[in-house]
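A protein chain is absent from this complex, but the other protein chains hold their places.
Up next, subunit A:
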Amino acid sequence: MTLYHLAVERMALRGKIVKSLISLRRCASGIAFVPSEPDPSLGETTRMNLCQAVNNAMDIALANDSAACLFGEDVAFGGVFRCTVGLQEKYGKDRVFNTPICEQGIAGFGIGMAVCGSTAIAEIQFADYIYPAFDQIVNEAAKYRYRSGNLFNCGKLTIRTTWGAVGHGGLYHSQSPEAYFTHAPGLKVVVPRGPIQAKGLLLACIQNENPCIFFEPKLLYRSAIENVPIGDYKIELEKAEVVKEGENVTVVSWGTQLHVALDAVNEIEKEVGVSCEVIDLRTLLPWDVDRVVKSVNKTGHLMITHEAPITSGFAAEISTKIQERCFVRLEAPISRVCGWDTPFPYIFEPFYLPTKWRIVEGIKKLIDFQH
C-alpha cells in the first residue's frame, strides 16, 4: 500500500477533526477550482487533493534523504490540516516531530539544522503566525550565505505554511503575507495553485539550495483534486506558467486567486468576447519577469490580482517592473484588483476579497480605457 493510500484511509477516519477547521460549504467566496492536466512524460498518476500532494511530496523527500526532517506544531499526529499524516509512523519520531509552540524557535531550529547540512522542512501552522519568525527568516535565513561569504548557508531549509482566505478565517487564519517576504533578498517565495504544482514545486523547494517559503493555499487543500504523477518530479522555480493563452489582456495571479481569475476570464470572454491570457506566477521571488513581459507586449493590457491588501502588495512590484519594460506597448494603465487596505475581516469576507466580479469589472475598464 502506498503512503498515499494510507493517507487517504486515515483522512477518511479522521475527517471529522478537519471539517471544523475547513468547510468549503461555508466558504462564501466559493471559488471554482480549475484542474490542470499532468505532464504525460511524468508517468502514472493518481487522484490527489492538494493536501495529499503535499503529503506525497514530503514522503518522497523523506524517503530520498535520510537527513531530512519535518517538524512544527502538531505535525506528529498528522498536522491540523492532515498534511503530515502517516509520515511519523513511516519515518520515525526523530524525523517527524512536534516542537513547542514557538514560531521563532521553529524557524531558528530549522536554520540550525540546515547550517549543518541536514534538510529541514519546517511547518508554520498558519501564515498568519509566521511573524514571530520574521526576524529569523529575514535577518538570518535570507542573509546567511551572503553575510558569511558563502562559508555557511541554510539552503536546505524550507518553511511550509498554510496561506490565504478560507471563507471564515477572520483576521488570523486568512492572511497572504507573501509581500513581506518578497522584500527580503536571499529568500525564494513560492505559491502553488493546485496539487500537481504543489508537489512539484514543494519538491523543488526542498531540494533547492536556498531557503524557501512555500505558501499552501488552504482553501484548496481538499477542494482541489487533480491527477498527480505518483513519481518524484520537480517543477522549476522562478518560472511562471501560462495557464491560458489569450490576445487582449494579460492577467497575472497565484495561488487560490488564479482560479478566481480564470473564472472571471471565462465570464468576460463569454460576455464581451475579450481574449485573456492568464499567467500563474508560481514563484514570487525571484519572479519570472520575462514571461510576463512577453505576454504584455502581445496584449498591451495587464491586470494583477491577489488576495493581500493592495498597498505595497506584490502587484505593485509587478506593475512597476512591467511599466518600465513594456511602456510603449501598454494601451491602458496597469490594473490591480486586490484585497482592500484593511485587516482581513470575518463576516465581510465576501466583500473584502478581489472577487470574480471585481475582476470582470476591472477587465472591462481596462479594455474601455480612453486616452
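Here is the rule we go by: a contact is a pair of C-beta atoms (placed from the backbone, for glycine too) under 8 Å apart; a residue touches a chain by one contact, two chains touch by 3 or more; residues count from 1.
Here, contacts and distances are computed from a predicted model.
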Record-based protein name (UniProt) of the chain missing from this complex, from "2-oxoisovalerate dehydrogenase subunit alpha", "tRNA (adenine(58)-N(1))-methyltransferase non-catalytic subunit TRM6", "Exosome complex exonuclease RRP46 homolog" or "Ribonuclease H2 subunit B": "2-oxoisovalerate dehydrogenase subunit alpha"
Sole residue of A:Pro38, A:Gly79 or A:Gly110 that reaches the chain not shown, by the stated touch rule: A:Gly110
Chain not shown: contacting residue from A:Pro38, A:Gly155 or A:Gly339: A:Gly155
Residue ranges of subunit A at the interface with the undisplayed chain: 13-14, 17, 67, 69, 77, 94-95, 97, 99-100, 102, 104-105, 107-118, 120, 132, 135-136, 139-140, 143-153, 155, 185-186, 188, 209-210, 238, 286, 289-290
